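Right, one structure below, let's go through it.
One protein chain omitted, others in place.
What follows is subunit A.
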Amino acid sequence: MSDDQAPTVRASAAAGRRLAGTAPEPGVPKPDALLVLDGVTRSFGGLVAVRVDHLEVQRGAITALIGPNGAGKTTLFNIVSGFDRADGGRWWFDGRLLTGRPAHRVARDGLVRTFQLTRVLPRLTVRENMLLAASGQRGEQLLPALLRPLWHGQEREAGHRADELLERFRLGRLRDDHAGTLSGGQRKLLELARALMARPVMVLLDEPMAGVNPALTQSLLGHITELRDEGMTVCFVEHDMDVVMGISDWVAVMADGRLVAEGPPHTIARNRAVVDAYLGKRHDEPGTIQEEP
């Protein structure tokens, strides 16, 4: 895949400005929060995987969620998207209480996620993968499904949209192939394109760049910033710090299940709590974060 014009990767001035007055401290309220988490906890046996006191995600911005392995990032994603159950706490999406809502409802509410290990539908074609994600399809009900004229028009519209998105993600020529034949990077692209097909208000991307070659990473980053510029809210988990620093408007840091720091990217690199989280705290120093027993 050739990238003749590398997309310019930059934080949006607009989103940055709106967050400019926000203090870089964990749990700080945002001017226009789309997703709000409060007191969310989850433990597996004796291990506390997530204990987030308060977190707000700004609408229309790219928020990166970082932290060392086992920090609870994916678990938090799973809880918010309805794939895992929290032990306690509440969370709201666009003002609506989301606690205990099943995964498919969360997706229909406009909060769509992708997975760390891609989940394309291998025996469906690339195009079918896309069409599946279209929402409100009449033909998905049992009886109308038998009557093609009832859903044919809607299907054609979805088809146009799917083809547009596939072209945008450079998967157009693969559209009739089975998704199971795609490479790892192509699967990442398909999963992102498929999430967009659902017309989400916000996307949760779990390590969208993992296992993707550098050229493709640039193109994926370009797509993600474009999405934000079109008004979508993006929250992603990522380990590659260049990516995080390059495109995010805001960074939230988790360690041992807790939210330990928040702020614009440039403040995060210097943050003591973040350095501690990644490199281990210095025991001779007072004021470091208490670890879970």
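Miscellaneous remarks
Going forward, a residue touches a chain if its C-beta (ideal position, glycine included) is under 8 Å from a C-beta of that chain, and two chains touch if they have at least 3 such contacts; residues count from 1.
Criterion: contacts and distances are computed from a predicted model.
Its UniProt record calls the unshown chain "Branched-chain amino acid ABC transporter permease", which is the correct pick from "NADH-quinone oxidoreductase subunit J", "Branched-chain amino acid ABC transporter permease", "Cytochrome ubiquinol oxidase subunit I" or "Aspartate carbamoyltransferase". Contact with the omitted chain, checked across A:L19, A:L34 or A:L131, is made by A:L131. Contact with the chain that does not appear here is found for just one residue of A:L19, A:A61, A:A86 or A:A107, A:A107.
Residues touching the missing chain, restricted to subunit A, are 81, 83, 102-105, 107-108, 112-115, 119-124, 128, 131-133, 135, 137-142, 145-146, 148, 151, 155, 178, 180-181, 194, 198 (touch as defined at the top).
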